[in-house]
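Missing here: one protein chain of the complex. Every other protein chain is in place.
What follows is chain A.
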Amino acid sequence: MPDNLSSTRDRIMARIRAATAEAPNREFAAVLASRPPAENLLAPVDDPVNEFLKRARSNGCELIDLPDLPELPVSVASRLPGIETLAADERLGYLDWSAFRLTDNTSEAATGLVLADAGIAETGTLVFTNRTVASSLLFLVDHLAVLLLLSRLQRRQEDTCRAIDRDASAVHLVSGPSRTADVEQTIQIGAHGPRRLLVFVLDDRASPVSFVQ
């Protein structure tokens, strides 16, 4: 076997090159740059806040209008009566959680509380990266409570991937509670992940909030 075809990889790549003679040895940068500016052709998302609310609701999210950040613990308590243990995003730890027992152990916590890195109006989606939130927190809890700041709301997915830390080893787009339709096409909420997804929406566009890291 000649050296230049010595590995499976090289053999496969050689076949691919031969099969795609229309673009021989094109640089990857040129490929990326050759993308048509297509999303501009889609109807604009005119009213991102309302679009987000409408889409998130139809995805099965429970939406709560949060008048101001210090009210979050009270608002969470009233929405999730009987919840004692919280696995909370450390950025939100400085709020007054004295009514709850905070835990780091995701698998025992019934409820997770996290700050979204972004929201996407187009699909009513919440965005997280594991630079800021553990993946297991998003998926192992029974109820997931999310704080969304409207200043972080993006119109479309394309806008979002430019706005987040996409080099993180995990980026999660979450659009509703976990569900399955694998038994007789019947949609059942709560397959492996959260059974409830509560979104506390805070309009911080006029008065930005900052978080203690």
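Note that in this section contacts are C-beta pairs under 8 Å (C-beta built on N, C-alpha and C of every residue); 3 or more make two chains touch, one makes a residue touch a chain; residues count from 1.
Note that contacts and distances are computed from a predicted model.
Novice: What is the protein name, per UniProt, of the chain that does not appear here: "Sarcosine oxidase subunit beta", "Ferredoxin", "Sulfite reduction-associated complex DsrMKJOP protein DsrM" or "Iron-sulfur cluster-binding protein"?
Specialist: In UniProt, the chain excluded from the picture bears the name "Iron-sulfur cluster-binding protein".
Novice: Looking at the whole complex, which of A:133, A:147 or A:201 touches the chain that is not displayed?
Specialist: Reading the full complex, the residue touching the unseen chain is A:133.
Novice: With the missing chain put back, one of A:26, A:101 or A:205 would touch it. Which one?
Specialist: The missing chain is touched by A:26.
Novice: In the full complex, which of A:75, A:111 or A:125 touches the chain missing from this view?
Specialist: With A:75, A:111 or A:125 as choices, the missing chain is touched by A:125.
Novice: If the hidden chain were put back, which residues of chain A would touch it?
Specialist: 7-9, 11-13, 15-20, 22-23, 25-28, 30-32, 34-36, 38-39, 41-43, 55, 59, 107, 122-125, 130-140, 156-158, 161, 166-186, 188, 190-194
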